[in-house]
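A single protein chain has been removed from this complex, and every other one stays in its place.
Right, chain A next:
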Amino acid sequence: MSKNNDSNQFRKVDVDEYDENKFVDDEDNGESQVGPDEAEVDSLIRQGNLMEALQAVLKNPPINTKNQNDRAEALMLKVLSAFKSSDIEKAVQSLDKNGVDLLMKYIYKGFEKPSENSSATLLQWHEKALSAGGVGSIVRVLTARKTV
């Protein structure tokens, strides 16, 4: 505490804010990245064309934008739950490496906000995505600075 008046207000000061060499991450405005097209994905789910729906929802991931992200996440969850358990593996095989990484990102995002049945489906998807992408894909979810 400070010597003359025993105050410890100084503990509330955030010294990092005043560091002139503070690392500021390059902010990339994801304004141009629109989320996946809801109508298109919904129609594909209703038609039963689930593979296409998965590809469509993985297109144009909204990076870093707040409300877009939640909508995309909800859409993603809808598509993932629509799959039958036996089809999950085939669907994961149809994705390329970047697709698997993106899928992992959505899965972990879904884990953060669990709803009633989401965790079970997400865990099934996680198992299959892990066998396709390996631990490297999980490391990329953890080190990515652009959240989906």
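Quick note on the criterion: a residue touches a chain if its C-beta (ideal position, glycine included) is under 8 Å from a C-beta of that chain, and two chains touch if they have at least 3 such contacts; residues count from 1.
The rule is simple: contacts and distances are computed from a predicted model.
Chemist: According to its UniProt record, what is the protein name of the omitted chain, chosen from "Trafficking protein particle complex 10", "SEC24 homolog C, COPII coat complex component", "Actin-related protein 2/3 complex subunit" or "6605_t:CDS:1"?
Modeler: Per the UniProt record, the undisplayed chain of the complex is "Actin-related protein 2/3 complex subunit".
Chemist: Touching the left-out chain: which of A:A74, A:L123 or A:V139?
Modeler: A:V139
Chemist: State which residues belonging to chain A touch the missing partner chain.
Modeler: Residues 21, 23, 26, 28, 63, 97-98, 101, 133-137, 139-140, 143-146 of chain A touch the chain absent from view.
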